[in-house]
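Once you've had a glance at the structure underneath, I'll fire off some questions.
Every protein chain of the complex appears in place save one, which is left out.
A and B are the chain letters, set down in written order, and residue numbers restart from 1 in every chain.
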Amino acid sequence: MTSLEGSALRLADLAAAVGGTVQGDGEVRVSGIAPLDRAGAGQLSFLAFPKYAPMLVDSRAEAVLVSPELKDSPGRCSNRVIVAKPHEAILALLPKLYRRPARPFVGVHPSAVVDPTAVVDADVCLEAFVVVGPGARIGRGAWIGAHSVIGDGVQLGSDVRIYPQVTLYPGARLGDRVAIHSGSRIGSDGFGYVFRDGAHQKLPHVGSCIIGNDVEIGANCAIDRGSIDDTVIGDGTKIDNLVHIAHNVRIGRLCLLTAQAGIAGSVRMGDGVVMAGQSGISGHVTIGDKVTLTARTAVISDIPSGEMWGGYPARPHRDQMRSYAALAKLPDWMKRVERTLRELNPTREDETP
Amino acid sequence: MTSLEGSALRLADLAAAVGGTVQGDGEVRVSGIAPLDRAGAGQLSFLAFPKYAPMLVDSRAEAVLVSPELKDSPGRCSNRVIVAKPHEAILALLPKLYRRPARPFVGVHPSAVVDPTAVVDADVCLEAFVVVGPGARIGRGAWIGAHSVIGDGVQLGSDVRIYPQVTLYPGARLGDRVAIHSGSRIGSDGFGYVFRDGAHQKLPHVGSCIIGNDVEIGANCAIDRGSIDDTVIGDGTKIDNLVHIAHNVRIGRLCLLTAQAGIAGSVRMGDGVVMAGQSGISGHVTIGDKVTLTARTAVISDIPSGEMWGGYPARPHRDQMRSYAALAKLPDWMKRVERTLRELNPTREDETP
Partner (left out) sequence: MTSLEGSALRLADLAAAVGGTVQGDGEVRVSGIAPLDRAGAGQLSFLAFPKYAPMLVDSRAEAVLVSPELKDSPGRCSNRVIVAKPHEAILALLPKLYRRPARPFVGVHPSAVVDPTAVVDADVCLEAFVVVGPGARIGRGAWIGAHSVIGDGVQLGSDVRIYPQVTLYPGARLGDRVAIHSGSRIGSDGFGYVFRDGAHQKLPHVGSCIIGNDVEIGANCAIDRGSIDDTVIGDGTKIDNLVHIAHNVRIGRLCLLTAQAGIAGSVRMGDGVVMAGQSGISGHVTIGDKVTLTARTAVISDIPSGEMWGGYPARPHRDQMRSYAALAKLPDWMKRVERTLRELNPTREDETP
């Protein structure tokens, strides 16, 4: 949803749609949403938390959704809709004010280079400079952004959205409704070498990179193909920007991998796992279902299902937080203990580290 | 500054320009700069620190800038300019020996695909295979590198430099004199989902990605657009390679974000903040002005202006360093404390962990 709808809507109608009460002029019309400090004529904004109330004072928004507690916050904008949860209300109004981005055309841009042996559905949009290799298959509903490269033998399900400048290495397989953001690389060779004859000899990578249905992958990620196994991302898993997934990793369904997370080779991960930002998992580790890794966690051992782990090296989050709290107090505590020990034994040498 | 100037310059003239004294032949001419171990005929090098003096011995540089303490360091290169700070002197000489890279042509490469509704100034350079979407506006002085994609409705100020293979998602807005290095993605959808009906449902992203004046962004970064707020990078802020900035983040003026830093959603950051390499900030945190985060810091709470924080979870740097020093001594200290406690109470059981 990024393109603006043509027609502006009555504030009173929007208020009714979210069960809110109009204060001020319900006849004004809005055609888009913007934050308080950037909204102008014809734009709707919202105030959900007291800490942002100062931004309302000078806001030039046409109208604003406010929570009951904040309805009388001072501000030049007098057209207000009082609603219990302004943040949820604005999400509910989005489909009325914006439409989902649509393919600019159906067909193949004349500049695209499509191998004659590729099988491309008629109902696709291949933008400028797209390259499609021999034997690739692109299902109906695809929208392939400018400059993306679909390698030899790649298979795409239906309704796949590839943003500009993506590379799908030969043999990658994507399910239905997959979305891959700009700059991500799917199916590159894994990092595998054996040291022999004075050099790192490259291990061949003949495995696949298989992306399930409804997977979304952020910008500038790198997901390697398998070596002799496959790399597999389960259905409904969502991946943020700049994430690395190494060869032979198998990720379950409905996982969330946040930005800059990294997963080393041959990790097995269950369903519903959440990796927070900059977390990492060492090679060959097994992660159960519904595990949560807090931000910056570094996992070096298996984790049973349902647990929340954190820190370095990763342990159960609660234990880790106790250790870090103790660490914060450690320098002063060490001194106090040394002092007490000297009092108990005056001949003791000071051993304060 | 990457292209070589045509004419070589007299060493005596260069020495005069930086207030240095020639030792050897001031009539030799140099036309470029190179490190001691790679410099050859016609090239100027420099020796600023004693630890690099061994590299002077066999250096084939035509001439070398040296600090007064190092002027007699042994080496085959006898043409020397003695100057107090050789490193600063060489920076001062750069504009004499190199010229700034200039646009290869003014105009639009015939292979570029520019939508007829885009507004492109006459004084621009759009290199090969550039794609410009409907309604985009490109100001005067722009230099857009090969293969870059300027999405629908993107706005570029004047004198913007986009290196090859950059993607500007629809609606991104860049100020004047912005530079974006190869492979960076500006305005991609943020990582926002709600779990409903057994799946992660995507939250629409209708906010903007707004880049201020004089911002430079390194290679392969990812900066998301806002969801219903905007993502904003303040004037004069500089961003290194592989940095991630999530949706709704607002960064102040003149910040420095070093390589592989990551900022989660809705973070507010003041002016003049320095994030060292691989540091990260959790979502919804507020960082004051002139805060410094040391390398690999992981912030999970607000930080007042002017402080230097470090470690995981982040605390004031000084406190953190004391804790890490104590941690290094902890295993041996634990043993000594246990021994002392046993001496004081011989019946005590050993509790050395």
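Operating definition for what follows: a residue touches a chain if its C-beta (ideal position, glycine included) is under 8 Å from a C-beta of that chain, and two chains touch if they have at least 3 such contacts.
These numbers were taken from a predicted model, which means no experiment stands behind them.
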| message | Touching the hidden chain in the complete assembly: which of B:Ile90, B:Ala172 or B:Val249 does that? | response | B:Ile90
| Who touches the missing chain here, A:Ala15, A:Ala34, A:Val160 or A:Ala246? | A:Ala246
| field | Which of A:Gly20, A:Gly280 or A:Gly310 contacts the chain that the document leaves out | value | A:Gly280
| Thinking of the whole complex, not just what is shown, which of A:Gly171, A:Gly236 or A:Gly310 touches the missing chain? | A:Gly171
| said: Please output the residues of chain B touching the missing chain, sorted low to high. | reply: 1-3, 32-35, 38, 46, 90-91, 94-95, 97-98, 100-101, 104, 109, 111, 127-129, 145-147, 163-165, 181-183, 214, 216, 218-220, 236, 238, 240-242, 254, 256, 258-260, 277-278, 295-296, 311-312, 324, 327-328, 330-331, 334, 337, 341, 344-345, 348, 351, 353
| said: List every residue of chain A that touches the chain not included in the displayed model. | reply: 111, 113, 129, 131, 134, 147, 149, 152, 165, 167, 169-171, 183, 185, 188-189, 191, 193, 199-200, 202-207, 220-222, 224, 226, 228-230, 242, 244, 246, 260, 262, 264, 278, 280, 282, 298, 300, 312-313, 315, 319, 322-323, 325-327, 329-330, 332-333, 336-337, 340-341, 343-344
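Definition applied: only the chains that are shown with their structure count from here on.
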| chain A and chain B: spacing of chain centres that average the CA atoms, whole Å | 24
